[in-house]
Each structure stands twice: as structure tokens, then as C-alpha cells.
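The structure is given below, and queries will be raised subsequently.
Every protein chain except one is present and positioned as in the full complex.
After this line comes subunit A, so read on.
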Amino acid sequence: MEYRWWGLDRRSLLPAAVVVCVGLLLSVVLPRIDDAVAVNEIVRPGDRLDLGGGLTIAPPAGWEVLAGIKVGEKTTLPVPEDAADASVAGGGVTALIRVDTFDGTPEALLDQVNHTQKRTSNQPGFTVTAPPVPVETAEGNVGVLERYTSTSGEGLLAAFTFHDGRGMSLSVAATGDGQLAEQAGRIERMIRSIRFTGKAATP
């Protein structure tokens, strides 16, 4: 009986094939399926994202929610008060919102976010193109906003702080062929929509 196949012991082929199949299923097939399934969580007019502890934001209607929980969505566990992430995308730009504990001014928070951005490689060539300017929410909270460029495009960064010891960074990234300017109005309205009631968000 021939025990070799292409120089390999035939008896080793079955266990090897099982491991390869499991490996490919987990590392290739499942991510491909995920890529093929469209995001179906769309922001409707009036929708707000719950960022925990009474902090909410209203992304532009029609954008996709990539991560985050809408106010009023039924959950077993509340959105944590000390740390929440959300991400929305539309019109060729993506906005990443991060809320976490922070004891300081919006300027200090923006400095810290810049410090981190320059040391990570997810946005190579990150360069702030102009000094930060004040930006105000509809409820009167004044934060700071700056523009940046990177090898993958352009974007803007905004930072706000809140009296309960939290801070929020909002990073908007675009590929650099005009989407940022095109979506400027919507982004501005999203920033102005940031609201902090100081108690758990209700629909």
C-alpha cells in the first residue's frame, strides 16, 4: 500500500485538512460573508446615538450606523457611562466618536488626541493643517475643532469636555477628493447636535 502522496505521509493529510478547513472558515470565509452583508442600520430623521450617561448625538439622516446604540433601542445592559464608542458613515466620510473619562479642557483633550494620532500608524502622515478653532453645540458647550491631512486623505477632529469628568473626541475622515467639503454642512449639524442632559438618555 502506498503511504505517500506528493512525498507526504497520507495519514497526516486528514488532520491537516481539518485544521486548514477550520482555519480558512474562521479567517477567510466568515470575514468575506461579513463584507458581503450590507449595513442596514440607517439613521432616520430624529435618531440620536446614546453615548452613555445622558450624552447623545444626532448623526445626519441617511448615514449608516457602523457602531453605536440608538436612543430608545432596547438593551439589557445600559450604555456604559465611562466609555462609549460610535461610528457613522455617509457621503464618503466616516465619523468616529469616542467618549471616555477626561479631566481637562477641550484644548487639552485635542492635544492628547493629536499626540496619539501622530504615534499610531492607522493614519500615516497625520498633520494638523491649521490651529484649532472654537466650535459650539446647540446647547452652548464650546469645544475645539481642527483640520488635518494624512496620506490617506483629510479630516477634522473635534473635542468637547463635560462637567461630569468625561470628554468626547469626534474624528471625521474623508479620502480627500472633496467629500469633506461636500458633507461640511451635515458634519457641522452633527457637532451642534451633541447634547448632555446629565441623566440616562430617553427616546
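Quick notes
Criterion: a contact is a pair of C-beta atoms (placed from the backbone, for glycine too) under 8 Å apart; a residue touches a chain by one contact, two chains touch by 3 or more; residues count from 1.
Please note the rule applied: contacts and distances are computed from a predicted model.
Of "biotin carboxylase", "ABC transporter permease", "RsiW-degrading membrane proteinase PrsW (M82 family)" or "(Fe-S)-binding protein", only "RsiW-degrading membrane proteinase PrsW (M82 family)" is the UniProt protein name of the chain excluded from the display. The missing chain lies against subunit A, touching residues 4, 7-9, 11-16, 18-20, 22-23, 25-28, 30-31, 33-34, 37-41, 65, 67-70, 73-77, 83, 98, 100-102, 109, 112-113, 115-116, 119-122, 167, 169.
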